[in-house]
Structure formats: structure tokens, C-alpha cells
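All protein chains but one are shown at their positions in the complex.
Take a look at chain A:
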Amino acid sequence: MVVSMGSTATAYLTGFGRYLPGEPVDNDGIASRLGGDDPVTERIRRRILDANGIRQRHYALDEHGEPTELNEELAVKALRAAFDDRGIDAADVRMLACATTMGDVLVPGFASMVHGRLGGGPMQLLSASGVCASGLAALDAAVSKVRLGDHPLVAVVGSELSSRSLRQRRFDDIRAGMDSHFLRWMLSDGAGAVVVEFQPHPSKPSLRVDWVRQVSLAHEHDVCMRAGMDGIEPGVGHTWQDVGVAEAEAGGMFVLRQDVTVLDELAEAGIEQFEQLVDIGLVDVHHLDHVVCHYSTNAFRDAAFDGLRRRIPSLDTEKWYSNLETRGNTGSASIFIALEEAWSTGRFRPGETILLAVPESGRFSFAFAHLTVVAPPDQQGAPT
């Protein structure tokens, strides 16, 4: 009689890639791409840039503000970089999980477009939509399928090209308060990708995925970050699909907005979710070596850092990693772009643990992942 133990495989991150379009744009180069060079907008921009701490970012826009690439192209370039890092090609991929806030087209799904451009063979697709946390939602799906043994190799990419909708033409004749300025001078473009496999990298260290957790608190929070709706109350007649496109545009529905008054609440809720992970034992604060946290601005870095430090007194800036200041806030791509840079610059040592943390303001979602650095498998005794 077989007693099935229900064994699962283990998922490892074995390849890392990113793509940031064009040359880095410093704070003085923003206006030529996104517009908004009137004195009032200029003043607001300076204030927001001072607060968010971003010094440099990338746009898939030329110096006149015209798009240079599609979002799907950014995704494919990040994926190819991850494949090169792992030494595989698209034909080895059995599943592709893509995350983005907004693809290039309304239909079909983003993953279909990325797969079409990427090539390779037949594969399972997942388009995770949402905002920042959708990157880890895609990773979660990939890791789950690898653990089940359904796929030996899955590619995950988070990709954003928000700059197109941040340009001046979207804001002409539109009531644009802090709810839109905050995002306009914060978001930028980029893509980050990882390769997930059921075996560690044969000759280099890998990141074992210990767990991924996601939670939404939308049941008790109003919409915070949005586009395509009028106000924060969803209802017939208040989404862009219910009214004429021209009417929706005139009503400012195509502008990305964020209710900045609840962002402190978001930070607190994120800390609370982290506390819960500590309380149920998924995070052992005495064995947590690195934190890679996504946050939209440095204001929240300090809130998050202080919150984590309450539970991890030993947490210092050495353990804390973010590349927001130089790579910008790229939404669902951010966590992968940060992880790639931390990984490739040698921050992690075998045996160390890493917590990925991604709060999402959309309607209060939070995603976390716990990773352990593993050395390449001992080749001794292997067949000759």
C-alpha cells in the first residue's frame, strides 16, 4: 500500500535580468520628456522629487517625449537578460508569468503579447495584473507550479511603461491635483525578470524560494491608486468603459491617481502584515540577513525601516536594500530590478536569508517572499 507523502519540489531562482530603457534621466531631464514646464508644475515637481528621493530613472521616451519601445519589448529584453544569465534560451521555458499595471493593448493579455515577441515553444501563460504587488503574484504562481512538479522551468517578468500616460497631453485641461502629481513625478519605466527552476543552478549560487505570501485588504479599504474611474467609488457611469472615451478623457479618468492621504495608513498596514509574518514564524528575525523592500518614495522607506527595526533591532542599512533613487519606481518591475542589482553586485552570501516586501497602494495589497541563498550543488560523486 502506497502512502503518498504528497511531496513537492523546491523552487530556485537561477537567473536574473533587467532592462531599463534609454539613458538614465536625471531630475532636470524629466520635463523635456513628460512636459509640465510651467512654473506651477515645476514647483510641484521639485517638491515631490525632494520628497521621493529619486535622482535618476529611465523612460521609454525620446527627448521629445515620443515613445521608443512598447512595454512588451521591455519585458522581452529583461527576460532575455535573465536567460543569458542562466545560460538558457526561450525554448527551455515551460511557463511565462508576466506582471504589469498596464499592457500596451487592452486585449489580449500582456503575457500573450510577451510570449509572441519572445518566441520559444509552447508554454503556459499567466498575466498578473494589478499594481506593484503583481510582480510577486506572478512569482508566486511560478513557484507554485515548479513546486508541484508541473514545470521544470518558469520565467517571471515584471514590466512597466507608465511614462506614456504621464506626459503633458494627458494633463492638458484636466484637473490634476496632488493625487496625480505625486505619481507623475515618481513613476518610470523598466522591467525585471527571474528564472525559476526545480533544481539549483548547477555551477553558481541560487536563491531558494522558501515561501511567497500575498494578502489583500480591499475588503476594508477604498480604492487608493487608480486609473479609468471617476473618483474612488466604483459604479456604473463612473468607469471609462461606461461613458464615451472622449468624455472619460475630459473627465481625467485616464490620469493615474493616488489618494495620498491614505498612504500613511498603507505603510502602517504593511508593517502590520510584516509583524504577522514574524508572529506566525515565517520570518525569524534572528535569521534574516537582508530586506529588499519596494516603496514608492523615501518617505516610506523611513517608515518601513523604522517599523521593521522595532522587530529586528539588528537591522541596519547594510541589510536594507533598495535602488529606488537610481532606478526609479517601476511598479511591478521594481522588486525584480532591485533583486537583480543586489544579486549581481554580490550582496548575498550562501546561507543568508532575504525578505522581499512589496506594498501596493491600489487597494491595499501586500506581497512578501522569503529567499535563502544556496551554494551550487556539490558535484563530487557525480557521474563522469
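Here, contacts are C-beta pairs under 8 Å (C-beta built on N, C-alpha and C of every residue); 3 or more make two chains touch, one makes a residue touch a chain; residues count from 1.
One rule holds in what follows: contacts and distances are computed from a predicted model.
Chemist: Which of "Ribose transport system permease protein", "Iron-containing redox enzyme", "Monosaccharide ABC transporter membrane protein (CUT2 family)" or "Sigma-70 family RNA polymerase sigma factor" is the UniProt protein name of the chain not shown?
Modeler: "Iron-containing redox enzyme"
Chemist: Just to verify: which one of A:117, A:147 or A:213 makes contact with the chain not shown?
Modeler: That would be A:147, which touches the missing chain.
Chemist: Tell me which residue among A:7, A:203 or A:317 touches the hidden chain in the full complex.
Modeler: Considering all chains, including the one not shown, the answer is A:7.
Chemist: If the missing chain were put back, which residues of chain A would it touch?
Modeler: Touch set of chain A with respect to the missing chain: 1-2, 4-10, 92, 147-153, 198-199, 377, 380-383.
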